[in-house]
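Can you keep this structure in mind? I'll have questions shortly.
The complex appears here minus one protein chain, its other protein chains still in place.
The letters A, B and C name the chains in turn, as written, and every chain counts its residues from 1.
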Amino acid sequence: MKALSLLLALFVGFLLIGVLDDLPAWGDAKSPANSYVSAYYLKNSMEQTHVPNVVTAVLADYRGFDTMFETGVVFVAVIGIMAILRRDPKEEDSETGDRPPHAPPEGFILGVATRFIVPFMQMFALYVIAHGHHSPGGGFQGGVILGASLILMAMTGELESALDRMREKWFIVLVAGGFLLYAGVGLGCMFFGGNFLDYSALAPLLGGDPKAAAIMARYHGMLWVEIGVAFTVMSSMFAIFAYLSSDGRMDRGL
Amino acid sequence: MAWVEVHYNYLLVIILLMTGLWAMIGKNNLIKKCIGMCIFQNAIIMFYISMGAKKGATIPILKHVPGAHGHGPESYISDPTIYANPLTQILMLTAIVVGVATLGMALTLVQKIYREYGTCEEDEILNCMSEEQDHELPLQDELKA
Amino acid sequence: MIWPQDLIWTYDFTLLVLVVATAALSLALKDLMGAAIVFGTYSFFMCLLWTVMGAVDVAFTEAAVGAGVSTVFFIATAYNIKKEAKD
Partner (left out) sequence: MDQLPILIIVFPLFTAFALTLLGWFRPAVCQPLTVVGLLGSSLSAIATLAQVVNSGPISYHLGGWAPPFGIEYRVDALNAMVLMMVSSVALLVAVYARKPVQKELGGKISNFYTLFILLVTGLLGITITGDAFNLYVLLEIAALTSYALIALGRGRAYMATFNYVILGTVGACFYLLGVGFLLIKTGTLNMVDIGSIVPSLSGSRAILVAFAFLMMGCWLKMALFPFHGWLPNAYTNAPTAVSCLVAPLMTKVSVYVMLRIMFTMYSVDWVFSVITWKPLVMALAVIAILMGSCFALAQRNIKRMLTYLIVAEIGYMVGGAWLGNASGYIGASYHILADGLMTVCLFMVVGSIVYKRGRAHIEDFKGAFSTMPWTMGAFILGALSMIGVPPTCGFFSKWYLLSGAYQSGDYAFGVALLLSSLINAVLFIRIVETAFFSATSDEEPDPHSHQETCYADSPPSMLLPLWASALALLAMGLYSSEIVTRWIQPVIPGGLL
């Protein structure tokens, strides 16, 4: 088995080295990948969506359908892991393989440090989500930082204390709710007569002259979609950590 | 040396790709297979990003025309050659998140396998499975007899 | 952030070497907890590499998701199973 995998890796490596000369030189701006579709995004994203951060513009608007299904991948991961790992703590440990004795966290310094850091992490995460249009960041990064703050609480304190703040029922509802918000905005555009996820169809909500309203509708539609993604990613990162560390029993974690 | 100068990022991609692919299939421990999987996915993300990088280009956030402070489209520089390629970066945001979701699933299965067989080494697991297989078969024979 | 032509070669090359070194070390370590932490550094160097190449959003995500959450998942799993790997 080992030799076969080495053979396969060498074959793939050989295939790739053979093609290196044919690829455009690294870093030149005229290569096809950098000139056709992405040049259009760079040239038109400002006047069509009024968003300076072109990455967020393409992520949430031009190719917003991809990002919706990316949130779907995170949603599926949580539901799948919950389906496999979840079992009620009363069930005795029938299978083999011992679980490590649980050492209660006695770190006082860690507790104080965490209580000090977590609010600032969450404030920074909200900034990252809200400011995604103008600076690097957006729904995913902000959501992961929010999830990381919950994981930090679960790791330093007891998983129980983190779960008190975020019951299991709540993060399943939030995972589905974030994805529902994203797809709901898409469906809303259909009710207003546009195609799925066509934010400019939401212009009547904003009022004012239709052309400017259409552009601002795209701007705000993206913000709503980023918030939906942040909810899903936050609760899914914490959910996966909670299931993995407590091996499905949700009683005591790391 | 000039050839390496032009393609050295792609060389890194190839090295990482081969390491990841070999580790994913060849390694014995299941956790090491997961690490190999992450390295393999990271190599492909590296390939896309180095495809979109431009020499002398800055990050793809539109810069103001020097001196202009308005918010209209005319007060932003929109010449594509000075910004990095945003399209490949979008694709790779998706690939990273997909990678984490698959990693979560794979590690869940590793824990379940550990609960089932008490070990994480692939060869020991295969031995346990083949032993289970053997002790199952005699049951069928006396059932038919 | 204009690309300093001369500096980039040394800066970029050391990052490349570090990335490959941490990847190989993470696969070679026998102690799973150690491998998880070295994998965290590997993700962090990848994040630096992408910042150098101008992909800032991807670097941000890789830092948060790759170095942050993936390493935590590995540590959570390594904690629950036997720590030693045979290879």
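We take it that a residue touches a chain if its C-beta (ideal position, glycine included) is under 8 Å from a C-beta of that chain, and two chains touch if they have at least 3 such contacts.
Computed from a prediction, not measured in an experiment: that's the story for all the values here.
Novice: Please identify which of the visible chains the hidden chain touches across the whole complex.
Specialist: Spelled out, the missing chain touches these shown chains: A, B.
Novice: Based on the whole complex, identify which of A:L6, A:I172 or A:L206 touches the chain you can't see.
Specialist: A:I172
Novice: Using the definition of touch stated at the top, determine which of A:Y40, A:Y127 or A:Y219 touches the missing chain.
Specialist: A:Y40
Novice: Of B:M18, B:I35 or B:M51, which one is in contact with the hidden chain?
Specialist: For the chain that is not drawn, the touching residue is B:M51.
Novice: State which residues belonging to chain B touch the missing partner chain.
Specialist: Chain B touches the missing chain through residues 21, 24-25, 30, 33, 37, 40-41, 44, 47-48, 51, 87-88, 91, 94-95, 98, 101-102, 105-106, 108-110, 112-113, 116-117, 125, 129, 132, 140, 143-144.
Novice: Touching the missing chain, which residues of chain A?
Specialist: Touching the chain left out of view, chain A contributes residues 15-16, 18-19, 21-24, 31-38, 40-41, 61-66, 69-70, 72-73, 75-77, 79-84, 86, 169, 172-173, 175-176, 179-180, 183, 187, 190, 194-201.
FYI, only the chains that are shown with their structure count from here on.
Novice: Count the touching C-beta pairs: is B-C or A-B ahead?
Specialist: Counting C-beta pairs in contact, A-B comes out ahead.
Novice: So the centre of each chain is just the mean of its C-alpha atoms; given that, what is the distance between chain A and chain C in Å?
Specialist: Each chain's C-alpha centroid was found; their separation is 20 Å.
Novice: Distance from the CA centroid of chain A to that of chain B, rounded to the nearest Å?
Specialist: Spacing between the chain centres: roughly 16 Å.
Novice: Give me the residue numbers in chain B that touch at least two other chains, ranges are fine.
Specialist: Each of 8-9, 19, 50, 52-55, 57, 59-61, 83, 88-89, 93, 97, 100, 104, 107, 111, 114 in chain B touches at least two other chains.
Novice: Residues of chain A that touch two or more other chains: which are they?
Specialist: Where chain A meets two or more other chains at a single residue, that happens at 53, 55, 59, 97, 136, 140, 240, 244, 247.
Novice: Sort out for me which residues of chain A touch chain C in the complex.
Specialist: Going through chain A, the ones touching chain C are 53, 55-56, 59, 97, 99-100, 136-138, 140-141, 144-145, 147-148, 151, 155, 237, 240-241, 244-245, 247, 253-254.
Novice: Please give the residue numbers of chain B that touch chain C in the complex, ascending.
Specialist: Residues 8-9, 12, 15-16, 19-20, 23, 27-29, 31-32, 34-36, 38-39, 42, 45-46, 49-50, 52-61, 83-84, 88-89, 92-93, 96-97, 99-100, 103-104, 107, 110-111, 114, 119-121 of chain B touch chain C in their complex.
Novice: Using the touch definition up top, name the residues of chain B that touch chain A in the complex.
Specialist: Against chain A, chain B makes touches at 6-11, 13-14, 17-19, 21-22, 24-26, 50-55, 57, 59-62, 71, 73, 76, 78-81, 83, 85-91, 93-94, 97-98, 100-102, 104-105, 107-109, 111-112, 114-118.
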